[in-house]
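Excluded from the complex is one protein chain; the other protein chains are retained at their positions.
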Amino acid sequence: MHKMPDAQPAFQFVDMRQQHDVARLGMWVFLATEVLFFGGLILSYSAYRTGYPTGFAEAARHTKIVIGTANTAILLTSSFLVAWAVTVARLRDSRFAALLLWTAALLGVVFLVLKGVEYSAEFNEHLLPGFGFAFSGPHIHAAHLFFSFYLVATGLHAVHVAVGIVVLVVIGLRAHQRAYSDLYHSPITVAGLYWHFVDLVWIFLFALIYLPGRGG
Amino acid sequence: MKNAPNYLTEDNSLRSWLFTTDHKRVAILYFVGITLFFFVGGAAATLIRLELIEPQGHLVTSDTYNRLFTMHGIIMVWFFLIPSIPSTLGNFVVPLMIGARDLAFPRLNLTSWYLFMVGGATTLYAIFRGGIDTGWTFYTPFSTMYSNSHVVLAITGVFIAGFSSILTGLNFIVTIHRLRAPGLTWYRLPLFLWSLYATSVILVLATPVLAMTLLLVGLDRVFGIGIFDPARGGDPLLFQHLFWFYSHPAVYIMILPGMGVVSELVACYSRKEVFGYKFVAWSAVAIAGIGFFVWGHHMFVSGQSPFAALVFSFMSFVVAVPSAIKVFNWTATMHKGRIRYDAPMLYALAFIGLFTIGGLTGLFLACLAYDVYVTDTYFVVAHFHYIMVGGMVTAYFGGLHYWWPKITGRLYPEYWARAAAILIFFGFNMTFFPQFILGVLGMPRRYHIYPPEFQIWHVMSSTGASILAVAYALPLFYLGWSLFFGQRASANPWHTTGLEWQTPSPPPKHNFETTPVVKRKPYDFTIKGKPRAQNA
Partner (left out) sequence: MTRTRRPPRVLLLSWLALLALLATTVTIAYIPLGVANTVIAIIIAAVKGAIVAAIFMELRERNPLTVTFAGAGFFWLGIMLWLALADYVTRPNFPPVMKWGL
């Protein structure tokens, strides 16, 4: 059990407020880099969808919207719990914050399990490029590109979710050990920002992957 | 006090160096790294220039030649030019210039060095295993489907080094925003910091796109996904859009810090404040911003739509304007200044001239019709070497000499330094000016077998390169000598302004005994012969 830290800022900072502010700013800069990172995929998707509008719609109909929607709801809920944990941390209720963070992490695990189920089904349907891809009909080029985007984007996103789960578990553990206080809780804030961002990316991926072509 | 501990003498164990979070020590770690890579890239260049002496190419096979110029490009771009000024001079000087005790995230700083070295080691390993033959630009579908070289290894090295870049940029942005000393408003910042800030914005926003691009190429090679394969509906040009969206701003990552250094040098060695400070400051921001709108000028003949080509051409003309503003303002700064022709000033003058030539030839290339004629010829090679070597490397040497006393506590030998600067200038022009002529005559780039009528220009270029090689080796010797035998430096040997000169040479571990309070604008030489420090 760690004792309450002294709340002394690191030597390059004037006070704790500056340290917290700098930590938050740093995380936002990092998130901006993540936007551009996923952005390359968004460009690829947009370019090919411009070229193959019908094909993309046809391919998107083969995605599993039930799992996709459930996963979206799961991530939105986990984000809600993390946001709650951040407010709780400010009120010195460290242990409850830990509980919230761990629950959010658990939801993240459920997300990944469902994703695995989804990939497994798609693998059996030969929808994953590089893993025996086959698609009947004239839209094979478009379907191939669509599912390439799908695989890379959701795969990368899943990696980010996995990292986020580890971060939430570790931060939750430290919160449980009362390592944080109302004066010092920037790790929770910063971890929260990362997790919300992962949720944000999924919101957009969901719209681009699962919804096209449903109108028949 | 000569015997007070400074950041160098504080603790000299290997462990203290490898686990340091002191920005000054990280800067030196980077310096060692990039110098190493400079010589590796230089070795490739030497072999290339040796090969090109003869038209029939007897020294190496075509396949080896492909691997040589690829290696030269990859190492020089990602492991020398991009990190050079920001990670060495920037890391050392930024906290000192803003009156801070370190950067915002010292541990991230050390992490970025480790990432850089791991990335470099991975790339060197790829070269050791036989290299890669795609050119530093990794164009698809050759790189994804047909090349038999170590593409995945090489791009892994670059991918890792990219994170190093991003962390450096992130650190600088947050530091410059939040860790400035009291009284140091934005318009009191030395121009080196405006340039590094603009550079950091590009580092942070462009590099992730490179990461994605390389990842896609890697996935394509390993899993055969094929998103750039025309037979599976893909577009090779998509790779080029993604690649150049990063790689064009990357050239501004490379040159902006050099421009920042030149602003400092011109002010100090003309003993005058920089003319049009605000214009020079905002021109750095403008270059960084507009630089994101021009990438298609690398793709004029690749097959993009004429409409897109038109937009990119126009924007490429626009981006020249802020660069020109800087050149005019530096010149105006020197006008009626009390100029000292010390080595750093010689480098600054060389930069202004050579960068102008490189920049103007860039306008030739921005012109659609002319580009069709000279694209993929030695004209392009000469253009970017004038900017990168004539500009950037020159500025790096200028800054290195300028801040050498601050970093090491020793003065470099002035006459040797001037001689080296002049030899570099001479060797550089002899190497690269003939290449403009070669390009216009039709010599393609990346070829090692050429018609005999081009030989005279190649021989001239290779002769220049051998002079340049000697010239670049000279500083290694006299700077190394100065570490042990050089005259010890005072806190402000150049009698100039700037907070970094208000602390001993070398600085103590936490930079300042007390946090300085800034009261003046930068480059305040209003009292003749007497610089007024920013915190005086």
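Order as written gives the chain letters A and B; numbering starts at 1 within each chain.
The definition used in the following text is that contacts are C-beta pairs under 8 Å (C-beta built on N, C-alpha and C of every residue); 3 or more make two chains touch, one makes a residue touch a chain.
This one's a predicted model, so the numbers in the text were calculated from it and none came from an experiment.
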{"item": "Visible contact partners (per top-of-document touch definition) of the missing chain", "value": "A, B"}
{"item": "Hidden-chain contact residue, picked from the options A:Ala32, A:Ile67, A:Val110 or A:Val169", "value": "A:Ala32"}
{"item": "Sole residue of B:Phe293, B:Phe317 or B:Trp416 that reaches the chain not shown, by the stated touch rule", "value": "B:Phe293"}
{"item": "Among A:Tyr52, A:Tyr150 or A:Tyr184, the residue in touch with the chain that has been omitted", "value": "A:Tyr52"}
{"item": "Where the missing chain touches subunit B, by residue", "value": "177, 205, 209, 224, 226, 230-233, 235, 237, 241, 245, 292-293, 295-296, 303-308, 311-312"}
{"item": "Subunit A residues touching the omitted chain (full complex)", "value": "24-25, 28-29, 31-36, 39, 42-43, 46-48, 50-52, 65, 69, 72-73, 76-77, 79-80, 82-84, 86-88, 93, 96, 140-141, 192-193, 196-197, 199-200, 203-204, 206-207, 210-212, 214-216"}
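One rule holds for everything that comes next: only the chains that are shown with their structure count from here on.
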{"item": "Centre-of-Cα separation between subunit B and subunit A, whole angstrom", "value": "35"}
{"item": "For the subunit A and subunit B complex, residues of the former touching the latter", "value": "11-13, 18, 21-22, 25-26, 29-30, 32-41, 43-44, 47-48, 51-52, 129-131, 140-142, 144-145, 148-149, 151-152, 156"}
{"item": "Residues of subunit B that touch subunit A when the two form their complex", "value": "95, 100-106, 166, 170, 173-174, 177-179, 204-209, 211-213, 215-216, 219, 223-227, 232-235, 238, 241-242, 510"}
